[in-house]
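Once you've had a glance at the structure underneath, I'll fire off some questions.
A single protein chain has been omitted; all remaining protein chains appear in their positions.
Chain lettering (A and B) follows the sequence in which the chains are written, and residue indices restart at 1 in each chain.
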Amino acid sequence: MKLSTETQTGAELQWHRIKLIENPLIRNGLALLAVAYIFWSVGSLEIEWARVAHGLPRAVKMITRMIPPDFGRWQLLIRGMLESIQMALVASFLGMCLAVPLGICGAGNLVPKPVYLIARSIIILSRTFHEIVVAILFVKIFGFGPLAGILTLTLGSTSFISKMLAEDIENMTPGQIEAIRATGANFPKLLIYCISPQALPRYLGVSIYRLDANIRHSTVVGIVGAGGIGQVLAASFSRYDYDFSLAILLTIIALVFLGEFFSNWVRSQLR
Amino acid sequence: MLEIIRLSKVYPTGTVALQDVSFTVDTPQVVTIIGPSGAGKSTLIRCINRLVEPTSGKVMLDDIDVRSLNRRELCKVRRRMGMIFQEYNLVERLTVMENLLSGRLGYVGFWKTYRRKFPPADVVAAFKLLDRVGLSGYQDTRADALSGGERQRVGISRALMQQPDLLLVDEPTASLDPKTSRQIMRLLVELAHEHGTPALVNIHDVGLAQSFADRIIGLSEGRIVFDGTSQQVTAEVLTEIYGEEDWSTTIRKIEEDNDQDTQKGASKHKDRMTRETAA
Partner (left out) sequence: MTVRQNIEKYPEVWHRFSPRETLMRYVWYLGTVFVAVWSISKLDIPWFYFLDAHVQAKDLAVRMWPPDWDFANQLVKPLIETIHIATLGTFITILIAFPVAFLAARNTTFNALTWFVGRFILVASRSVNTIVWGLLFVAIFGPGPLAGIWAIAFRSIGFMGKLVAEAIEEIDKGTVEAIEATGASRLQVLWIGILPQVLPVIYGTTVYRWDINIRESSVLGFVGAGGIGILLYSSINQFMWQEVTVILIAVLGVVIASEFLSATVRQRIS
């Protein structure tokens, strides 16, 4: 044991000297470029340095106003949080359901080319815009409130889960699919007997991860009026109620912490 | 039974995999197809059940022209052809029993498939086959927990669960060690004979092919260059299939192997037969 460790030492040490980019000229050139970029970009940004100079004292002031966090309005806080959680749950559920057909259609090894291309472009398009932008459009169409928020989160969940599902199906060993097709199984049976058992654990894992993410995202769609705790948070900021803001932020952090615990537990159960 | 008429396959890339391949299998015999890699062996097997669409020619199973079938009819014909693969191609996360029963997918309805409710006769047949291939007690083991040899036994059982009229076997032993290879080939040939099912077996190992085949077809660059019994395989034949090489050692080794093996195989086969008739 001892001997093997010792013999390893020299070889391993040398091995780690291998650089990502072999050519020193290119490597150092890239580093130089990066430094040049930083100077250029910082120089070109319009930053009011006078204002920034006040930043530190302002930050101190803000923090002193934040501490201690004010949980006095806990009813408002709980109501907002509950709304966010409910939005996240509904959106995750809808996303899970919608992602199955979309994910299957986005798997190039299962469906004809045109179906694949359509499904993939839907997935890509719905991923491009930040949820805030989507939320604004939905608020315009469906009015203020949680409905716009749910739809925003559903869109995000669907595209995320279906992208993962499609990639997962594409990465399956083609042999299994071929073998089940060779037994004379039709497409639905292929899905139920071969694709679903192979893809299910990861699909559930991704869905639960997405639930976690939706809780986080649901805090922000509220800022543009799409319901949930975000609305309360934005209001507290605009009224300079920083102590209440901190209370909200801490609650969100605690919830995300719990959500992570829960999703880890479920994923360990799935094997 | 199976008739291949002037079958050709050209891939979209322009590769010509098969050219005018014709042959007939009309008795329950084990036909091995030998040839160098890239000769079109896999393509030939897959053209028969249309996992690969042939470019031209005909595949006749009894009176059915396989190429003219629509999707639905194709499923019905596919369930008459059991297929065995080099990489076993089991559904990894399913149990051994589920993998065996997947051979019945062509017969069982969707909802029953979903609930894994297969007819009693299928379940009995599956347990019987498990016993026969030496895997009794493994029904609830997941396929990804099996060794290579065990997986191939499940693969063979799955194909036989279809009660096929024809076995299509693609390099069944290429991923196995030499000893397991022989065991698997022997099992395969025995089972094909027991069920009276003709089998088309792709194999690149000339020794194994000669040991177990009733008939050998040699494929080279997409054409049939030899069709005969294992005794007829000579150095000249091998040269025609694979190209110039000193074949003397290969052939001698085969003949020795052959002797030993046919004896062992025959005695074992007899053993099995008595057991089978007793049952």
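Here is the rule we use: a contact is a pair of C-beta atoms (placed from the backbone, for glycine too) under 8 Å apart; a residue touches a chain by one contact, two chains touch by 3 or more.
Since this is a predicted model, take the numbers as computed values, not measurements.
Of the candidate positions B:6, B:112 or B:128, contact with the unshown chain belongs to B:128. Within chain A, the residues in touch with the undisplayed chain are 5-6, 8-9, 12-13, 16-17, 20, 34, 37-38, 41-42, 44-48, 51-52, 54-55, 58-59, 62, 82-83, 85-87, 89-90, 93-94, 124, 128-130, 132-133, 136-137, 140-143, 145-147, 150, 216-217, 219-220, 223-224, 227, 233-234, 237, 242, 249, 252-253, 255-257, 260.
Within the complete assembly, residues 95, 97-98, 116, 118, 120-121, 123-124, 126-128, 131, 139, 278-279 of chain B touch the chain that is not shown.
Here is the rule we go by: only the chains that are shown with their structure count from here on.
Rounded to whole angstrom units, the spacing between the C-alpha centres of chain A and chain B is 47. Of all residues in chain A, those touching chain B in their complex are 173, 175-176, 178-186, 188-189, 192-194, 197-198, 201. Residue ranges on chain B touching chain A, taken from their complex, read 49, 51, 71-72, 75-83, 85, 87-94, 98, 102-106, 110, 113-114, 155, 158, 162, 168.
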